[in-house]
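A short worksheet on the structure shown next.
With one protein chain withheld, the remaining protein chains of the complex are depicted in position.
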Amino acid sequence: MDKIKVGILGATGMVGQRFVQLLADHPWFEISALAASERSVGMPYGEACHWVIAEEMPTTVKEIVLQGCKPDLSCRLVFSALPAEVAGPVEEEFATAGYAVSSNASSYRLAPDVPLLVPEVNPDHLALIEIQQRRRGWKGFIVTNPNCSTAQLVLALKPLWDRFGITALSVVTLQALSGAGYPGVPSLDILDNVIPYIAGEEGKVEREPLKLLGQLEGEAIREAEIAISAQCHRVATREGHLEAVSVKLGQEAGYQEVVEALRGFRGPLQGLGLPSAPEHPIVVREEVDRPQPRLDRDEGKGMSVVVGRVRECPVLDYKFILLGHNTIRGAAGAAILNAELLASQGYLDFQEDPEGFRNP
Amino acid sequence: MDKIKVGILGATGMVGQRFVQLLADHPWFEISALAASERSVGMPYGEACHWVIAEEMPTTVKEIVLQGCKPDLSCRLVFSALPAEVAGPVEEEFATAGYAVSSNASSYRLAPDVPLLVPEVNPDHLALIEIQQRRRGWKGFIVTNPNCSTAQLVLALKPLWDRFGITALSVVTLQALSGAGYPGVPSLDILDNVIPYIAGEEGKVEREPLKLLGQLEGEAIREAEIAISAQCHRVATREGHLEAVSVKLGQEAGYQEVVEALRGFRGPLQGLGLPSAPEHPIVVREEVDRPQPRLDRDEGKGMSVVVGRVRECPVLDYKFILLGHNTIRGAAGAAILNAELLASQGYLDFQEDPEGFRNP
Amino acid sequence: MDKIKVGILGATGMVGQRFVQLLADHPWFEISALAASERSVGMPYGEACHWVIAEEMPTTVKEIVLQGCKPDLSCRLVFSALPAEVAGPVEEEFATAGYAVSSNASSYRLAPDVPLLVPEVNPDHLALIEIQQRRRGWKGFIVTNPNCSTAQLVLALKPLWDRFGITALSVVTLQALSGAGYPGVPSLDILDNVIPYIAGEEGKVEREPLKLLGQLEGEAIREAEIAISAQCHRVATREGHLEAVSVKLGQEAGYQEVVEALRGFRGPLQGLGLPSAPEHPIVVREEVDRPQPRLDRDEGKGMSVVVGRVRECPVLDYKFILLGHNTIRGAAGAAILNAELLASQGYLDFQEDPEGFRNP
Partner (left out) sequence: MDKIKVGILGATGMVGQRFVQLLADHPWFEISALAASERSVGMPYGEACHWVIAEEMPTTVKEIVLQGCKPDLSCRLVFSALPAEVAGPVEEEFATAGYAVSSNASSYRLAPDVPLLVPEVNPDHLALIEIQQRRRGWKGFIVTNPNCSTAQLVLALKPLWDRFGITALSVVTLQALSGAGYPGVPSLDILDNVIPYIAGEEGKVEREPLKLLGQLEGEAIREAEIAISAQCHRVATREGHLEAVSVKLGQEAGYQEVVEALRGFRGPLQGLGLPSAPEHPIVVREEVDRPQPRLDRDEGKGMSVVVGRVRECPVLDYKFILLGHNTIRGAAGAAILNAELLASQGYLDFQEDPEGFRNP
């Protein structure tokens, strides 16, 4: 089978680099276009990009010449790693022109007809695509993944939500530096320090899970009703957001039931063979001092979340520590898994234009 | 007025060093004895002690020869910075022999007849001293200060407790390395990492505030009834514990009332002239990203706590960020302020023995 | 005596902030003007400046309204903390208009008629001022201080140079983050890392000491002849540049002679009463593992350099470890000490204009 051609918008940024790294040897997708802001257009990627993630830049992309973020890229799907300020109109242009857009940007996450998607959590929300195309007259479409802290949180909540319901949730995050992009957090601000504030983050964490856990009813999502409180901190770790989570369940549940719900979770993707789907979306550890960012962030190639220290909470019902890889499960890996679900469900089965770019 | 002679038990450890540094120029107290474990006895302090806190070792203590932790020290009061494993029996020996003991150790914190004291919070609990002496037949006595995370927390809670009551409390801590003593946390464990566990800490934070905010009734403390949940983390900061706090109040309270209660708090020490008592026990900052450990830990010479980001909590009632200096307000400074309160209330007005050590 | 009015150019940057902090309570100087780039002009300093150094912003400067870097400031002397790209022409404008300029910028450091000055090292180079004014027709003048790594190095070299001569010098630096200004080094670049390169730095360290240790002959400096090799690294410390230094002396010298030359150095400022001059410009430590940035950078209020581990070098003659506070002895403190020398030598004794700004 020919691989599906994909492009990356905002390819030189930190999340863009993660897309490049994760897609370099992807079994289903091949990178056929890299796009960036105007000042890099025309330069080879290897030259224009200040590569900052730990893994080496794949040699296959070094010579790819950067293009502008215009809908003339030779590919069927674009991954968007664009900054929130510019993502909205650019993604709309691509969707209008017939591209599938798998976006990591926040612009469309809360739009009623755009799926905010975590494949293990709400794959049925893909049904919004048809509504979206009908309403907006787009030949293509947009799907989005949640903000990094939400992506890992909602995955851990899913089995509890399904089994017991959740009525309230308190989460305090300790987020890694890579979440702020590059150059991001100045070293003088974070060495021997913690910053108890991340612009916009708490609002996203308090809102996005409601849509993700919501119910598709007719042409709309009825959002979940959960009181959520988030307090977000930046700490001096490279990758891996840690979250201290407490939940109030919708019904009584014993400790073992809760642990088993988490540990036993497999999700609805078993059997689909999605390349980025981890066998264990949730890994539960027994040690008293895990998960830890440096030790656990690469679990499941960065696509599993790790839960530890599950215990009763004297205020709500249960509390636990949660860790996820913020630029993989929380960003690029999330968007790629979304695209894999799209492919497996036939959403990418349209004809490509003989002239080279996509044509639905 | 002659200064009151004081000794320090466990003087070479990290908290012991902080005692030495804070007492070197104290207007009421003078260090007349330093005691440590057997292997250092007989050595000059300057030689035996691997000094690790930022301030220089005071020159006045360098030549003091270390003594054993036996009740033959020439002083009226001893500060105990002993590790929990050995503190209990040693402190008892000193109290039996007639010394006043101001202890930072956990051994006696929850004993019903021993004051667990924060002078701005529960100075009336000093009345337990008489009961303690009567029951135990001690000529001296013990007072204790809470664990570091609790000390700063209960200070911030005090005005809310007094004005509105508190029924539930959720706190997530991001604690500094100095809290683990020296050598403490190995660098390989914490560089690019967070450890979501501190042995014994959560239990202390969930329990100690109940006694501190409790009511003295007859000869006992009736503990406060508050559901408390604590989740404790170690992060790569040198000094200054940060806490993300949410509270459910006992009665309805408007946002401005809450902020004013915190900001307006002066405590019951005004007018006593205690040297270590900060003018503002609680400092409320307006900036969106404060308090931060490195920027705010020295507020009020490390004796003020700093509160920021007060806002409504969707799960409980209000939430805020809290910072305190863990080895000052949370340890040595706390015990010294306790001793100052003891002195100002006449608890140290006993005769010293002409032979050199104290005799009540 | 009335204090001398001074202004600060580039007052909002990291070095500018250090000027503000060090001058806030200066016994000879008072800040009468703060100047910054156009986008901050008209704003109060407290609002325009993102304060990043550890000490609190002095309250006295918060309300000072920022002016442009134009020679209409009401003061006699300006300290320049301007970036190298813009410093040259601006400083010339001020010197032309009659201001004394004490500059931390590199623009004029190597100009033959501009003193590159460390008061303990080459105070006689002030004689260049007259030549400078004559040649350039300036009513005012410029003096400069060396780059941070050079400032501390040349101070430690001075007694060796005077006593034994130096023919070759190898220095490897481990430089603090603050040396790169703010935002400066991204945290993702330096956490768990070292960067073995600082743009332009090695050239400065290999060149500036030659002028500093040079001989004033007639109207010019004859530069010292020393072969210098520098290798510069950025490491994850906040303040305090560490340097591993090896020297080849001009004549044979015994180990004790070398140590005594360093330890006994007092410099030519004794008796001048310069407020920022440390009693001991060089502090020699005996411990096997000192100096260390965090423990020793504040020696002499950041104006002393600390030398340790003096030992024979199998390749050159002697080697030692050197530490200095890069934003104090290496930048703002250096320029202030230069200004104090200027004041004590009468270079600031000109009339001020009754209309408010200086007039030679």
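Order as written gives the chain letters A, B and C; numbering starts at 1 within each chain.
The rule is simple: contacts are C-beta pairs under 8 Å (C-beta built on N, C-alpha and C of every residue); 3 or more make two chains touch, one makes a residue touch a chain.
Every value quoted in this text rests on a predicted model; they were computed, and no experiment measured them.
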Candidates C:Leu110, C:Ala244, C:Val259 or C:Leu272 - the one touching the absent chain: C:Ala244
Touch criterion as defined above, residue of A:Cys49, A:Leu174, A:Leu191 or A:Ile226 at the omitted chain: A:Leu191
Full-complex contact with the absent chain, from C:Gln215, C:Ser229 or C:Gln270: C:Ser229
For chain B, the residues touching the chain missing from this view: 52, 177-178, 182-192, 236, 238
Contact set of chain A toward the excluded chain (per top definition): 54, 191-192, 294-295
Where the missing chain touches chain C, by residue: 168-170, 172, 174, 192-197, 206, 227-229, 231, 233, 235-238, 242, 244, 246, 248, 288-295, 308-309, 313-316, 319, 321
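Here, only the chains that are shown with their structure count from here on.
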Whole-Å gap separating chain B and chain C, where each centre is the average of the chain's CA atoms: 42
Shared-contact residues (touching 2 or more other chains) in chain C: 191-192
